[in-house]
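This structure is in structure tokens; I'll ask about it shortly.
Up next, subunit A:
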Amino acid sequence: MVDLTSPEFWESVRMMVAAGVILLGALFVLVGSVGVLRFPDFYTRMHAASVTDTLGATLVLGGMMILAGWSINSFKLLMTWLFLFITSPAASNAAAHAALVAGLEPLLGKWNGEKVEKPELAKEG
Partner candidate 1 sequence: MEEQFVPSVLIANIALMSMLGVITIAIIRMTSLFGIVMLSGVYSLVSAAWFQAMDAVDVSFTEAAVGAGISTALYLGAMLLTVRKAKPTKGILKRWAPLLVVIGTGSALLYASVDLPAFGSLDSPVNTGVGMQYMEVSPKEVGTPNVVTAVLASYRGFDTFGETVVVFIAGVAVILLIGFGERALAASNWRGREDDDAQGDDSHLILRVVSKLLIPLIVLYAFYVHFHGEYSPGGGFQAGVIFAVAIMLYSLIFGLKAAMTAFPPVWARVGAAMGVAIYGLVGVICMLNGGRFLDYDYIFGPPSGEAHGHHNWPQITGIIGVEVGVVVAVACVMITAFYAFAGRTPEIRDEDW
Partner candidate 2 sequence: MTMLADLVIAPTVLAMHAPVLLVIAPLLVGAATVLAPSGRFAWYMAVATSAFCLWMGISLAMEVSQNGVVSYHMGGWAPPRGIEFRIDALNSLAVVIISFMGLMSAIYAQPAVEREIRIEKRPMFYTAYQTCLAGLLGIVLTGDAFNLFVFLEISSIATYVLVALGAGRDRRALTASFNYLILGTIGATFFVIGVGFLYAATGTLNMADMARIMEADSLHHSRVVQAGFGFIVVGLGLKAAMFPLHQWLPPAYAHAPSFVTVFLSSTATKAAFYALARFMFSVFDPTFSFLEPVFLYVLAPLAAIAMLACSFQAVFQTDVRRILAYSSVAQVGYMLLGLATGTAAGLTAGMFHMANHALMKGALFMAVGAAALNASVWKVSHFNGAAARAPLTFTGLAVAGFSLMGVPLTAGFLSKWKLLEATLAEGWWWAAVVIGISSFLALFYVGRIMQAAFFAKAEEGAPEIKEAPFVVLLPLWLLAGLNIVFGLNPSLPLGMAEAGARAVLGVDLNISGGAQ
């Protein structure tokens, strides 16, 4: 019989939750990596890579925060997450924009037989 009031029980629950969240994050990272390898062109690959950066990293960091508990380390992890949250999309945007300016056309546009307007895509990114 599990003693729901004992601290050990909640401790182990916390560990398990943390482990689960981290594993989930790792799964997303794996999916992202597969995407980078399998997707056909630069833009779609970047899309896959950004999954790694955002969802994967968020979950892993979140799991680690649960693990670290209420401490300065959690705060540092939060800051790391915030940093990633800001920089990762900006970096993806910059890379995509640079690729577009350099003349790399998205495969998607050709696929549908119609050209995607460059400025439009830049704003979307």
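For the reader, a short list of remarks on this structure follows.
In this section, a residue touches a chain if its C-beta (ideal position, glycine included) is under 8 Å from a C-beta of that chain, and two chains touch if they have at least 3 such contacts; residues count from 1.
With respect to how the candidates were assembled, all candidates are chains of the complex that A comes from, given by their letters.
Keep in mind it's a predicted model, so treat the numbers as computed, not measured.
By the touch rule above, subunit A in this complex touches candidate 1 out of 1 or 2.
By the touch criterion stated above, subunit A contacts candidate 1 in their complex at residues 83, 86-87, 90, 93-94, 97, 101-102, 122.
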